[in-house]
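Before anything else, here's the structure in question.
Just one protein chain is left out here, and the rest sit where they should.
Our next item is chain A:
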Amino acid sequence: MSATAQQEAAPGGLWSRISLGQKQVIWAWGFLAAPLLFYVIIRFWPTFQAFYLSVTDWTLTKPASFVGFENYQRLFNDPLFWQVFRNTFMYLILGTPISLLISFVVAYYLDRVRFMHSFIRALYFLPFLTTAAAMAWVWRWFYQPVPIGVINDVLASFGIPQQPFLRSTSQALPAVLAPAVWAGLGFQVIIFLAGLRAIPVTYYEAARIDGLSEGAILRRITLPLLKPTLVFLVVFSSIGFLRIFDQVYNINTNDPGGPLNSTKPLVLMIYQTAFSSYEMGYAAAQTVVLFMILLVISLVQLRLMRDR
């Protein structure tokens, strides 16, 4: 009897010997383990796998063998890559400032609107919830020639000549970018609104008593205090535009990448290399390059915009 009692006491004894702090640590790690394992298996492992694949010539059909930096050499000598590289940066350089400017202006004025405030906010947010495929189709119709295309209809009524939009090498990229900007607007407006709301009203009242004009209040108070919000949105939307894919893919389903690859971004090139040509090693090398670009751009932005 006494032996079994001792046996029963032993495990309880071990748990009770641990200090409260250690117990909390064990519990915390117990809960953290689930998402951590998930991330390691679903996210980190494939990432490292991609680095490995990028130095092999795996093509699905034959086993991977080590080829060194051959894939990277091929990539840097590929004129298509440089075209795609330029396109990707065009999306970034046009998309980020334009979308941030529009969303800030919308948020700045929406913040003052009391009438149907929530409804208008919801309207702006709606495109963010819509699938890119459906949206791309609608915009594709917009860009058609008369009588189908709404935009050309409007242009025609003002006597402006028909524009080719998606079928032009120079207009296709901005035409693809427009729905992408529009789709992300709702999210950025919401974040800007939250940032604006967080600025205490007395800051503005004090400024009014000190005699600042609206413009001066915006420049000297609102924008500096909005900086953390701005940093977040710049980094977040830059990453979004560098990774642009579904808008581009869906708006030109018969010829993804536009005329003469004029709208093709890096992610689409990766997709085609991997799932049309099945050159997994080459696609992995492109992925690594994209990863590096994202990393460098994000770090540079964070450094530039951090408090000096």
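Throughout what follows, a residue touches a chain if its C-beta (ideal position, glycine included) is under 8 Å from a C-beta of that chain, and two chains touch if they have at least 3 such contacts; residues count from 1.
To be clear about the criterion, contacts and distances are computed from a predicted model.
Chain not shown in the complex: UniProt lists it as "Multiple sugar transport system ATP-binding protein", one of "histidine kinase", "Cytochrome c7-like domain-containing protein", "Predicted Zn-dependent protease or its inactivated homolog" or "Multiple sugar transport system ATP-binding protein". Between the chain not shown and the residues A:202, A:254 or A:276, the one that touches is A:202. From the set A:146, A:225, A:239 or A:293, the residue in touch with the chain omitted from the display is A:225, counting the whole complex. Annotation: of A:50, A:64 or A:212, A:212 touches the absent chain (contact as defined above). The missing chain lies against chain A, touching residues 200, 202-203, 205-212, 216, 221, 224-225, 227.
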